[in-house]
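First up is the structure itself, then whatever we jot down about it.
Excluded from the complex is one protein chain; the other protein chains are retained at their positions.
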Amino acid sequence: MDAYFVLKKQNEDINIDSNYASQSFWKEVRHRFFHKKSAVVGLIFIILIVFFAIVGPGMTEYDYSTQELTQKNFAPRVPGLENLGILDGTETLSTTTGSKEINQYEAGGHDDLYYWFGSDMYGRDLWTRCWSGARVSLIIAVAAALIDMIIGMSYGLISGFFGGAVDMVMQRLLEIWNGIPRLVIVTLLLLILRPGMITIIFALMLTEWVGMSRIARAEMLKLKEQEFVLASRTLGAGSFFIIFKEVLPNIIGPIITQVMFSIPTAIFTEAFLSFVGLGIPVPQCSLGSLISDGYDSFTTHPYQIIPPIIIMALLMLSFNLLGDGLREAFDPKMKEM
Amino acid sequence: MADVILNVKNLDISFKTSAGMVHAIRGIDFDLERGETVAIVGESGSGKSVTMKAAMGILAKNAVVNSGQIDFTYTNEDGELGTVDILEKDKKWLRKHINGKRIAMVFQDPMTSLDPTMNIGKQLVEGILLHTKLSKDLAYMKAVSLLKEVGIEDAEKRMKQYPHQLSGGMRQRVVIAIALSCDPNLLICDEPTTALDVTIQAKIIELIKKVQKERGISVIYITHDLGVVAKVADYVNVMYAGKIIEKGLTNEVFYDPKHPYTWGLLSAMPDLETDDDRLYTIPGSPPNLLHEVKGDAFSPRNRFALEIDDIEEPPMFQITKNHFAATWLLDPRAPKVEMPTELRERLDRMKKEASKYDSEL
Partner (left out) sequence: MKKYILKRVLTSILTLLAIVLVLFILMHLMPGSPFNDEKLSDDQRTVLYAKYGLDQPIVIQFGRYVVNMLRGDFGVSYNISKNTPISQLIQSRLPISINIGFFAVALGAIVGLILGLIAALKRDTVLDTICTIISVIGVSVPSYVFALALSYNLGFKWKVFPMLYNTADALNSSIMPSVALSMFTMATIARFTRSEMIEVLGSEYMLFAESKGLTSSQIIIKHALRNALIPIITVLAPLVVDLMTGSLVVEKIFAIPGVGSLLVNAIQSNDYNVVIALSFIYSALYIFVMLVVDILYGIIDPRIRLGKEGD
């Protein structure tokens, strides 16, 4: 025992921070993110939907636009499952004389045909249309969110960094812009421009950047006074260098989170536009236009509206869950003690 | 012993967190006599605030008290002296009999400890009405006189104002007035000056000293600022990683510290006359209490660590009647290690200045 009563050989720079230093920022973020089950579930669903949006349309022999008018309004029929009595192509039709069960496949002698999600009122395969619709919706949403990010971020960062009169003017302009309802901006814009994917992305871009710019500005105001920015400034770095090289990497967390939240908003707005007739022109389709089409016959053939609604709801839900998870992962308010 | 009003025995507290159990308080003993001032000193995260929140019965929901006792002695409504173990009482009883009425607390940041949407007057009267049988008008008058007592001018006007309309120092005075509003026996000040400007810090400390003298109450200071301690405290407890590692009379701990951690704290005090480069500072950060500590928790940061520190926890060694320290350096088997000479010189100089100051008074 006595042998232990000697000075430990600790050198001048004792390296103590081992218990904290080993945890890098990104490692912690990853750890917290994967710790949150709902966020992981959201991520998995997004990956699945993206996967099907890419390969789904190619999995059948149909394409999204070919009409087969002899095969319209077929109920879903899936090989394998049909033997279990579900999704076997039968549907119940309510008519004035009461409801009856029919199977279009048997009635028309199409025993070899399988429409996994059924077919629509023009005899187009809904599986193919749903996934190519999901593809269109995703492209629009992601493109819009990314453009928003760039515009909003630049606006917010510049406004926050320069402060003073620049900030004043930029914020007043923003207030005025924000005072116009999104609905009005989008409808007016689509009235003068031809409906189409680019127009919709443009409309979404015009309306969604405000939220992003607010976040970027708030973060900038927080970081501006910090020492590394001051240090960079004293070293003679230019404003734009500081904004985009010094500050930007430090606010990437809240920005990514905001992008995750603006994607579902974009999906929703696109669906809304399709529903009021300002969406993607036919025969192209998006989730919104599929829902809009399905709506026309949803009391007689409800199966037509269900797949696009479920895909859209899942997609929006998943992005929200993912956004929530990311927000908590980037900004843990661990007030646990 | 009759005059001990607060006695903490073997207090041991953990927190349930998402990462696991954090063993924040690992066995604490100390006591406080009537009219006395005790300071608890340590870095953030050492468990000072948690200890005091336990004494107030306002621990967070995820806290688990593993063992210990906090005995509080007070004169009850019938004029009898009694002792209760605060940890055994439920929240409802504590709110009614202890909080605000017999033990009051002043928090660190006056910017955040007042309700921003309620005016000063209401926040003051609220507590008075809760614990006394005064009518609303009398409670109001008492509130005004309290504001005057803590040195706020235009007290009547201030009653109608909201926290954001007052300066930081003024707010802390209001917080102190609220704490004093029901004539408590014990005032706990959790870093009462940390969030304030240096010039105001001194005034707030003077104020606390003044009311303590006038009212004869006991005060516990939680702080990491040793400068404050020297000015106000009779006793000092130095905490590290959920344990008290050195305690004693203020003069003893200040001018003859025995624990290397206390050396570090004293060296880190800003001072005009010492050359900063030659001062001993404490490298690194406190241990993560998520993992159980083996041996002396301070060992990895201690330049004077012994091999034994990593094997067994040091016991409390008694140095004088009141002065204790938990370091193996005090063991007779240990090699003789003195505090760094720079610190020695500095403490001697401070001592001389202090005695000069005292004799001038």
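For clarity, chains are labelled A and B in written order, and residue numbers in each chain start from 1.
We take it that contacts are C-beta pairs under 8 Å (C-beta built on N, C-alpha and C of every residue); 3 or more make two chains touch, one makes a residue touch a chain.
Keep in mind that what you see is a predicted model, and the values were worked out from it rather than measured.
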| item | value |
| --- | --- |
| Left-out chain, listing which of the shown chains it touches | A, B |
| Contact residue for the chain not shown (choose from B:131, B:224 or B:243) | B:131 |
| Listed residues B:13, B:41, B:104 or B:282, member touching the removed chain | B:104 |
| Residue among A:102, A:150 or A:188 touching the omitted chain | A:188 |
| Sites on chain B contacted by the missing partner chain, in the whole complex | 53, 56, 58, 91-92, 95-96, 98-101, 104-105, 107-109, 112-119, 126-127, 130-131, 161-162, 164-167, 175, 178, 182 |
| Where the unshown chain meets chain A, residue by residue | 38, 172, 175-176, 179-184, 187-188, 190-192, 264, 268-269, 271-272, 275-278, 291, 295, 298-299, 302, 305, 309, 312-313, 316-317, 320-321, 324, 335 |
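Keep this in mind: only the chains that are shown with their structure count from here on.
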| item | value |
| --- | --- |
| Touching residues on chain A, where the partner in the complex is chain B | 1-8, 10, 13-17, 19-20, 35, 334, 336-337 |
| Contacting residues of chain B [partner chain A, same complex] | 15, 17-18, 22, 24, 50, 60, 62, 283-285, 287-288, 291, 299-311, 328, 331, 333-335, 337 |
